[in-house]
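Note that one protein chain of the assembly has been removed; the remaining protein chains are unaltered in position.
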Amino acid sequence: MRVALEGLCRSFPGVRAVQDVSLDYEPGRLYALVGENGAGKSTLMHLLYGMLPPDAGRILVDGRPVRLAGSQDAIRLGIGMVHQHFMLVDTLTAAENVVLGAEPGRWGRLDREAARAAVRADGERFGLAVDPDAPLESLSVGEAQRVEILKVLYRGASFLIFDEPTGVLTPQEARGLFAILRRLRDEGKTVVLISHKLDEVLAVAETIDVMRRGRHVGRLAREEADAERLARMMVGREVLLRVEKPPAAPGPPVLEARGLGLARRPGRAELADVSFTLRRGEVLGIAGVEGNGQRELAALVTGLLRPDAGELRLDGRSLAGLTPRRARDLGIRHVPEDRQRTGLVLDMSLRENLILGEEGGPAAGRAGVILPGRVATLARRRVSEYDVRVADTRQSARSLSGGNQQKLVLARELDGDPRLLVACHPTRGVDVGAIEYIHRTLLAKRARGLAVLLFSSELSELLALSDRIGVLYRGRLTAVLDADAVDEETLGLYITGARGVERA
Amino acid sequence: MPSPRWRRALSAAGEAVWPPAAALGLSFAIGAAIVAAIDENPLRVLPLIFAPGLGSADGFARVLFDATPLILTGLSVAYAFRAGLFNIGGEGQLYAGAFLAAWTALALPGLPRPVALPLAVLAAAAGGALWGAIPGWLKARFGVHEVINTIMMNFLAVGLTGWLLERFLQEPGQMIPHTPEIPAAYQLQPFAQGPGGAWLGLDRANPLGASLLVALAAAVAVGLVFRRGVEGYRLRAVGLSPAAARYGGIGVGGVTVRAMAVSGALAGLVGVHEVLLYRHRFLDNFSSGLGFLGIAVALMGKNHPLGIVLAALLFGFLNTGALEIDIFTQVPRELVVVLQALIILLVVSFGELALWRRRRRRREEAA
Partner (left out) sequence: MIGLLLGTLRTATPLLFAGLGGMFSERGGVVNIALEGILLVGAFAAAATAYYSGSPWLGVVAAVAAGTGLAALHALVSLRFRVDQIVSGVALNMLAMGATEFLMWIFFGSGSNSPRLDSPGLPGAAGRLPVELPPLTLLALLAVPASSWLLFRSRFGLRLRAVGEHPEAADSLGLPVHRLQLYGVLLSGALAGAGGAFLSLNAHYFVKNMSAGRGFIALAALIFGKWRPAGVLGATLLFGFAESLQGHLDLPWLPVRMVQLLPYLLTMVALVGVIGRCRAPAAVGRLFVKD
């Protein structure tokens, strides 16, 4: 089926997410849609999938204009979406997830056998084998993604949208996904891949559309495209893809971990025998696929969890019984990975967020009372020092963009020359300009002696900022490498356990 | 450009007022319909609700008297709610406070007044604090949701205090079990019996007394903590985002327990009103839903101390009005209970609607 978008527009409060976008899609081809975070790619596809109504413009399927009142309509037309954040129900089985909403069965009964059969059949046809009776929570990320794809195929989709599918996959798993995408294309489906990862897009797409600030700025064939050209179209200016990093001059050890261990518990990865040393003025990056222990390691260092084995020392002093409050007092600061849930209190003002953690201290007031004047001064200073673009510090944190929110967190955590910063995915969901700023700020603090424990899923970010890179695989530190001595491909091998793990 | 500060404050005040006002209006309209349905004249019945309170100083004083415990239970609910906690246990906490106050008074009869009175007040607060801290601790330590626990504690409190009363403190041979009268050193006398009584225009039997001052002082204190206190900040952070508060270093468990304890203490202070002032003894089963009405008062007052005082006043009017209706008409006084419930339901519904409209308006402004 041919799908055409004509003059689509969609706004949200304060933001014109999609402005006058017109595109044409032919069957049996593999398209990519690229753009920065916030460029409008996801919104555009949500319009196409019927999850949002457009403010203006129309959608045509095989030449006929269609009105999508909800995703049911899109599904009926044969449009399917594989979401970035899986829309799967953990407590149901794979087959139940696939058929949910279109269940086989009569008189209200659920026909489990038919569901299983359908899952097996599609799985074989498209190379997406999965055990129909497996409860979803037991599946790996790659397998869960296959269930997402099966969901879409079960409903007879011929136009498939993939929204940032490789975010949680390793480079090797991603290659497996690309094989599936090609297979789907070969079977005559239209595939649209939304991504901000240019290397992947260039590896698999035939036609590439670029969006910037809600507008469609160009369509290139694969042959005409390369990373620099695409990046320039996405950002509109020369992009510094890599920030200047002065050579390392590490000082005495700040943080020492010896044999850290954490027992396995539901919802938590385990850690075993993790040992490393972090020095003053050094950035130690920790690479690993989500779920291998990075979150848990960060929680140990910041006092959110207690280790079941081993110890941590800060400047030689033991950190037993560490709590987040005590960690703070000792100079350990934390930029958490989910700024909206754990980094900021969104419904508080910027001022109030900036004193979180110090609300009882002299910076905010005296004798159990908060002095608004003092808080206001503090807020103004930090906001200007850390480039948080805002008119009034009394605004709520919710009103800020992702990049500004992240800078706000940094302003709170980095102010006052802490000894150690634990930064978790500091540039996730942040626009390119803010990424540049954050990287420069981190490196500047590093030059002044800050020790940084950096967790990131962006291998390029780890390579750009780290002096050394540790690899967490299944809860063990399988390697600590010199950042200058590795590249992304090699790191990919380490984080999937293809290298670094002793084989018996 | 945001509009000038005074204009924003005025419009914010207007927005805060219209939902409760509309809720009141609609509730009374429904009330009128109910009255008409049972063959009574609403125009005669409904004004009777407000007649006693607005008619004389004595009447208004009675309204204030009825409002006093509601101010305290309303503050109790609002304080816990600030930290995101639903304290439905005001009923049990006030029983615990009242009982402890009575027991203290009866157990230490020889103390002089300057020591006795503050001690009893403290005991009331402590009893309520204990009763609130238990579910608070269960939540902090085990993650058990406080709603069911506080409700269970209500039943436990009534049962326990009743049993303790029977076993240890009861004045023998009474129809409704109660303790003996507390020693004079612990008693608070109504204003009417003092020098200012006649001057204020109060009837000799008017029960209004110093418990009102305690309640108002509590309201001021809570307001200060909310606005300027470090603890108030912590309550708010935990209430808005416990995850972020925890990551930022705030001890969420400690805040939870403290919030429930203070909340309970506020409810416990009702003991000052009931035991020290009004009855001078502890009566089994004395409360008729004061704890639950506290929830209504807090919701209506938008969890703000000033709003709570005003809402308590309204419910005070309704309570005195109920008696008036009962005496002078065929309409059962329970009509007022229905009205009270309707008011809460409508207040929260209209409150949410107002929130929608504000959000939608902001969206349209921004686009």
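Labels A and B are assigned to the chains in the order they are written; within every chain, residues are numbered from 1.
The criterion applied here is as follows: a residue touches a chain if its C-beta (ideal position, glycine included) is under 8 Å from a C-beta of that chain, and two chains touch if they have at least 3 such contacts.
All of these numbers come straight from a predicted model, not from anything done at the bench.
Participant: Out of A:G28, A:G70 or A:G416, which touches the unshown chain?
Facilitator: The missing chain is touched by A:G70.
Participant: Which of B:G143, B:G173 or B:P195 touches the chain that is not shown?
Facilitator: Per the contact definition at the top, the residue touching the missing chain is B:G143.
Participant: If I consider the whole complex, including the chain that's not displayed, which of A:A32, A:L88 or A:I286 touches that chain?
Facilitator: A:L88
Participant: What residues on subunit A make contact with the chain left out of this view?
Facilitator: Those residues of subunit A that touch the unshown chain are 51-52, 70-73, 75, 81, 83, 86-92, 96, 100-103, 105, 108-110, 151.
Participant: Name, in rising order, the residues on subunit B that touch the hidden chain in the full complex.
Facilitator: 34, 38, 86, 88, 138, 142-145, 147-149, 151-153, 155-156, 159-160, 162-163, 166-167, 289, 292, 295-296, 299, 332, 334-335, 337-342, 344-345, 348-349, 351-353, 356
Criterion: only the chains that are shown with their structure count from here on.
Participant: On a C-alpha centroid basis, what's the spacing between subunit A and subunit B, in Å?
Facilitator: 47
Participant: State the interface residues of subunit A toward subunit B in the complex, per the touch definition above.
Facilitator: Interface residues on the subunit A side: 11-14, 302, 304, 323-325, 327-328, 334, 336, 341-348, 352, 355-357, 359-360, 364-365, 368-370, 392.
Participant: What residues of subunit B sit close enough to touch subunit A in their complex?
Facilitator: Going by the criterion above, the answer is residues 2, 228-234, 236-237, 240-241, 243-251, 362-363, 366-367.
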